[in-house]
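One chain of protein is taken out of this complex; the other chains stay put.
Chains: A, B, C, D and E, in written order; residue numbering restarts at 1 for each.
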Amino acid sequence: MAAKRKRVAAFGEVMMRLQAPGYELLTQANTLHYSFSGTGVNVASALSRFGHEAYLVTRLPDNPLGDAAEAFLRKLGILTSCIERGGAYLGMYFLENGFGARPSRVTYSNRQASSFNTAPDGTYEVDQIAEQIDLIHFCGISLAMNDGVRAQMKALARAVKAKGGTVVFDCNYRPAHWGEGGYALAKPHYEEMLELADIAMMNERDAMLILGMPTAHEGREEQLADLLPQVARQYGINVLAGTHRTVNGDNTHTLRGFHYKHEAFVFSEPRTFSVYDRIGAGDAYASGIVHGELAGFSPEQTVSFAVASAVLAHTISGDTPMSSERDVLRAMTEAAGDVER
Amino acid sequence: MAAKRKRVAAFGEVMMRLQAPGYELLTQANTLHYSFSGTGVNVASALSRFGHEAYLVTRLPDNPLGDAAEAFLRKLGILTSCIERGGAYLGMYFLENGFGARPSRVTYSNRQASSFNTAPDGTYEVDQIAEQIDLIHFCGISLAMNDGVRAQMKALARAVKAKGGTVVFDCNYRPAHWGEGGYALAKPHYEEMLELADIAMMNERDAMLILGMPTAHEGREEQLADLLPQVARQYGINVLAGTHRTVNGDNTHTLRGFHYKHEAFVFSEPRTFSVYDRIGAGDAYASGIVHGELAGFSPEQTVSFAVASAVLAHTISGDTPMSSERDVLRAMTEAAGDVER
Amino acid sequence: MAAKRKRVAAFGEVMMRLQAPGYELLTQANTLHYSFSGTGVNVASALSRFGHEAYLVTRLPDNPLGDAAEAFLRKLGILTSCIERGGAYLGMYFLENGFGARPSRVTYSNRQASSFNTAPDGTYEVDQIAEQIDLIHFCGISLAMNDGVRAQMKALARAVKAKGGTVVFDCNYRPAHWGEGGYALAKPHYEEMLELADIAMMNERDAMLILGMPTAHEGREEQLADLLPQVARQYGINVLAGTHRTVNGDNTHTLRGFHYKHEAFVFSEPRTFSVYDRIGAGDAYASGIVHGELAGFSPEQTVSFAVASAVLAHTISGDTPMSSERDVLRAMTEAAGDVER
Amino acid sequence: MAAKRKRVAAFGEVMMRLQAPGYELLTQANTLHYSFSGTGVNVASALSRFGHEAYLVTRLPDNPLGDAAEAFLRKLGILTSCIERGGAYLGMYFLENGFGARPSRVTYSNRQASSFNTAPDGTYEVDQIAEQIDLIHFCGISLAMNDGVRAQMKALARAVKAKGGTVVFDCNYRPAHWGEGGYALAKPHYEEMLELADIAMMNERDAMLILGMPTAHEGREEQLADLLPQVARQYGINVLAGTHRTVNGDNTHTLRGFHYKHEAFVFSEPRTFSVYDRIGAGDAYASGIVHGELAGFSPEQTVSFAVASAVLAHTISGDTPMSSERDVLRAMTEAAGDVER
Amino acid sequence: MAAKRKRVAAFGEVMMRLQAPGYELLTQANTLHYSFSGTGVNVASALSRFGHEAYLVTRLPDNPLGDAAEAFLRKLGILTSCIERGGAYLGMYFLENGFGARPSRVTYSNRQASSFNTAPDGTYEVDQIAEQIDLIHFCGISLAMNDGVRAQMKALARAVKAKGGTVVFDCNYRPAHWGEGGYALAKPHYEEMLELADIAMMNERDAMLILGMPTAHEGREEQLADLLPQVARQYGINVLAGTHRTVNGDNTHTLRGFHYKHEAFVFSEPRTFSVYDRIGAGDAYASGIVHGELAGFSPEQTVSFAVASAVLAHTISGDTPMSSERDVLRAMTEAAGDVER
Partner (left out) sequence: MAAKRKRVAAFGEVMMRLQAPGYELLTQANTLHYSFSGTGVNVASALSRFGHEAYLVTRLPDNPLGDAAEAFLRKLGILTSCIERGGAYLGMYFLENGFGARPSRVTYSNRQASSFNTAPDGTYEVDQIAEQIDLIHFCGISLAMNDGVRAQMKALARAVKAKGGTVVFDCNYRPAHWGEGGYALAKPHYEEMLELADIAMMNERDAMLILGMPTAHEGREEQLADLLPQVARQYGINVLAGTHRTVNGDNTHTLRGFHYKHEAFVFSEPRTFSVYDRIGAGDAYASGIVHGELAGFSPEQTVSFAVASAVLAHTISGDTPMSSERDVLRAMTEAAGDVER
């Protein structure tokens, strides 16, 4: 089931994650563990581990924090030749781990001032990137940033599409980033990206809330069955995929993946599993879908691979998926196992 | 539902908690994490987070350990102007975290020699404290210490009552502290405190074992329904409250709160939840009851707030509750949630 | 139920365990926690905590790593007078903790070059050891090492038997160590050890796979009931014991112990429990069986003690059992408990 | 020599200090130690330890980082009733410790966006603060921030002066904050603050570079002797003080303090000492001068106390001085001592 | 130069040392590193590393702290068969590391309540210990504790002397333990111990202050030359030894050892060296003297070995010397060396 090695890119901001130890609050602890992540980082790392050449397209400050971020990305196996250096700041977020009834808490630094979010016009070598890659991944978080980022994102998507590359767009709507009245603000930009996308990650809520599509149905799956075919048709999207997640009371989640292509839905079995680190698991799912498509998996294989990729990502420290294709393939078939020795 | 800010105090010993890392034993580890706690600390911290001015009445040694303790209390938001400095030692306990079938283990240092437990007559500014506060909290652990502490405790309770303040007493009977034949030794002191109390934390076992009250019933709830009204009547107590806890096999506990006032019982729904740090959760419950009374919540709101406060305290590192009123209000209505970002 | 203090020994390699922190991978972390373990270490430590004088028979390098290992064994309460120093290397393994669907992963250093595995003929004072002890424990992992180790092992077993001591053999077959076609290679050596053993740890799979014994039954318990009596008869073994383990999906395992002696089987109740550190729990079970036999427990007591010993070992950091006889006796009767204070 | 307890305030930004462990670089480490500091924090903490009531006047974000900062300030003994909450961000800096020939390296986050630097007009209760305090401290770093901060600073200084309080101004010119042509930009603001100041921390370089005062002398001490009396006269300043620091090659520094008052200079003996944490030591010196003046020390005592305070601050982890008046008095007379036990 | 292996014992309290990390104060840190030490522990550990069988005579509580202490002693190589278990508490001290001008600071827990200091009459198997050992070490810290400890100490010294063993006494006067007027209180007890001692560690200050011996000389060495021969004669002591220490300003100390025997003094060269952990270095010196005497070194060798042992002890983490005889022999001749690889 080994895929041909492709050249893929992801566009997005690198965030410094600063995490309080164990289950301590920021008012209790005095140390933080740091790493560097972001949707683009997570997707590029996952695709690199699935056997592809994975580039990140981003901008980092030319200071010791930028150096540390770039070194960390290289460690993850991400190719850094499309990373620009300039500007002064790195986006950051502080994470306090929740436990049971107490949710995890994220506090952002001033992200708008980051090197990525202040990148001037012409920062990225759009044509050269479009030339060298087979597929590029974008996400709704970048779309929420500001006009500059949106323009760069769309230009890049258009250039890749023009060169025959595949455009992936993950809707990933974050209410906090768009603010009040955000759906209306977001809609035209989402529509533009969906027009450009070959593969999109979304679910029925995105269709209803962002795109404003009406449905007479009440159940999530009925809404999904009603709306996604309309989205695919309207925006000319080849593959639509996503998950339904249930947060259970006992530190476990349940995940069910879906995949819509060629007018047919495929659903994975629901999987219930213990959660160690939830952030970034959606990116692991998206990466699994992308890999399935690049590797020519059947829809059933693709969705099952993507769910296993997401399940494993919940068991890994940090935002960024670390599992190889072999790890994911094994997790598709095996339940919890004894020590490997 | 915001309460009017009151001035409250708690009387009790500050203990240094020295905790082995993770699930290691003292014979395995070589580092300890330390913090400063105690029932009074926990209650004052919780009430401070619920919006009140919270004083601790205690005595700390005038040495670097006392300095560290006082700094820690300030960090918790506790007002330290009623803390006396003198004596030579701080009470300590070593904690080895249990896991599943292996219970947590607590080893005390020589607590009787502590600054608190050797405080001479006249240590505390009883009248001034009574003048400045609306409510004071005492607990059965202090009552178990020695005659000196008992005398200070009763004098303070009497003075507060005389000034029209509210006296809260948490029975909190610890068999290890009273030793053999402890119930008989404890009874007169408990009776004295209950006479002074407006609000008392206790359950049917306290009534039976400490107060020696007979009951013909066998179930916990029947015993409770039989005995608490008698206690309230006999000692003239306005509010009696407490919990029934079940320790389940899978690192979860189930808690059901009760509240008796104006001859009526209210019970919370039983809540089952994962436990991260069990110590101090009883104090979070008591603080929730006190806050409900201070804020004029209905009995239903009060008991539900107190249970949510206790549930959150089980998810917090260390003995001391760290949740704000807003955190507790949300936890009353929400189940486990996804990351807040 | 206190046992008479016996002099026992265990033969086996000391491994340095180097463990990544929390749930990090080796590519993520930059620190390791180290300890020293091995089946012999685990059994000697457990028997020492059950009240016996416990010696380890092994060989350690004469360098700072060997010094650290020997100091660690002394800390565990193991007597080190039968430990030889020489050779140049210590066996090591790196442990990355699994979580849920992601299994723990063990990576070995070059174990064949270790001081233990390169110990020349005549390294150990076989006669003197045989003279001074009442019982000796061997395990199938040592048997898998090389001809030198196998010869030392058999010589020691023979000498102890000749002096009237008890020989314990734990089959503990590790496919990775024997390689392909391993069962055929292993069989004659296992048979030789079983001939010498008074007590053997094994289950139906060992009988079928290593000894090649056929059975018409399909269920594990039927196979066990069919095969173990044959093994006992054929090799003249007094006690056969082992466990059936089920790995559940939610970080819990279920364990059921069995014990066959005097032509009678005894089974423990199945126990389900949360797992913190799985490695070494089998040695805790074996140690419990050995202690039951040394102490003259009834078969029911023995198997229940052994299962409780194993359950506790899953809750302890590191490979090596740390529970005293008193701890195990309590865990036989109690479910999960509240804090001990 | 105990001073009468005064009410003092310091105005300034709270920065989160995030420090790489040991001598690691940000590209090497994965944890950071954090604390909260800033010139105002350092001065308020030192003065609190010297026995005064010390307030900080600042603005913190109303989020978990702001909570953590405020708790940390309380722990330091700083009174927080003049701290406003609002805005969204906390200033941060990352510190990589230098060693020998490799200098320490500081990387800032986007400080201009901090709650302090974006505080709107009318944020602080200027009149109330002026009413309640005896002395207020300002520093040139705040002056470098932006027009808003400068306006608040001057308004506060004027109000305190109007109420008869003492105004302290530490020149503390940071070239990086003012940028190119900074001296010219800074001059009018420095002049305005010096006009308001009763006590100023400065040296001959400040006079030459910021105030543009010419001198014919070449040696530092000659320049000082020439210029400071002019400054005192011109701006009507009562006390001028500062240090001459030499960075030696072997991780030691040499410090000589000076103090000019009533037309007379006093110099301390030069002190050479090992440096553990250099940041914040200047604030310890300034605090020593302020305390000497508040306590009515002789100029000789004041400068010697201030130097000892600075020397101790170099031996303390973190930016913020932690030594009590007693500690400093002892360090004035004693050389390095053996363990205190 | 290898010594014949002797059986030696040391009598003294085991203290738990709880050390703040790096150069942090207790008010700054939240973790502590712990170990177990004490003069007896240090001497027994050092003599064990010099090749002797080393027993500690002490009493530890029968709780998890006592277990941890005993395991730690075994790890150090100390034989624990003369350790009694009983009583409830372990002595503790908290250590904040000084740096340069800031001295290290020690805060004790309530030591008088410790298992050692409350050991009842008849706790130790005095006759059996006296029978089995060649030499026993006592120290002035134990002598300062209370009448019970003093009686046990003297009884043990008498019994060993009666059996022909060697008695070593280290004066080690600690003003804080004897309190005001301490020299007068201490004198009779010191005299009693010196009467029993064959080898004593002391210097001219001990002779003057404790024994009240007058001298007309002013220089340390002249006083020494005057007084020690008198002490040796008066109390019939075979060997008197000690050091003169100078604490230099730059984190270095200078040490000069002396040794008086058969009416002749020997002095070592003064050695200046960087200090990492000063506590316990005096015990390393005493152990070196004892080893020199046991091994039949010449006085020159003995004092040089003892000084090298002390110098190395200053470079070791924790109180307890960890250097082997080979390490010390090398440090006698070599200056600072490059990496050993």
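Methods note: a contact is a pair of C-beta atoms (placed from the backbone, for glycine too) under 8 Å apart; a residue touches a chain by one contact, two chains touch by 3 or more.
These numbers come from a predicted model, not from an experiment.
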Which residue among D:K4, D:R174, D:R233 or D:R326 touches the omitted chain?
-> D:R174
Contacting the left-out chain in the complete assembly, out of C:A68, C:A155, C:M213 or C:V266 = C:A68
Which listed residue, C:Y23, C:Y55, C:Y89 or C:F258, touches the chain dropped from view?
-> C:Y89
Absent-chain contact - pick from E:S81, E:Q128, E:N146 or E:S274 | E:S274
Answer key for D:R102, D:R233 or D:R326 versus the chain not shown reads D:R102
Note that subunit E touches the absent chain at residues 75, 252, 272-274, 276-277, 311-312, 314-318, 322-323, 327, 331, 334-341
At which residues does subunit C meet the chain that is not included here?
-> 18, 25-27, 30-35, 63-65, 67-68, 71-72, 88-89, 92, 94, 96, 105, 107, 109-110, 113
Go through subunit D and note every residue touching the omitted chain.
-> 22-25, 27-28, 93, 98-106, 174, 176, 245, 247-251, 278-279
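Please note the rule applied: only the chains that are shown with their structure count from here on.
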Common contacts of subunit C and subunit D, by label, are A, B, E
So which stretches of subunit D touch two or more other chains?
-> 30, 71, 75
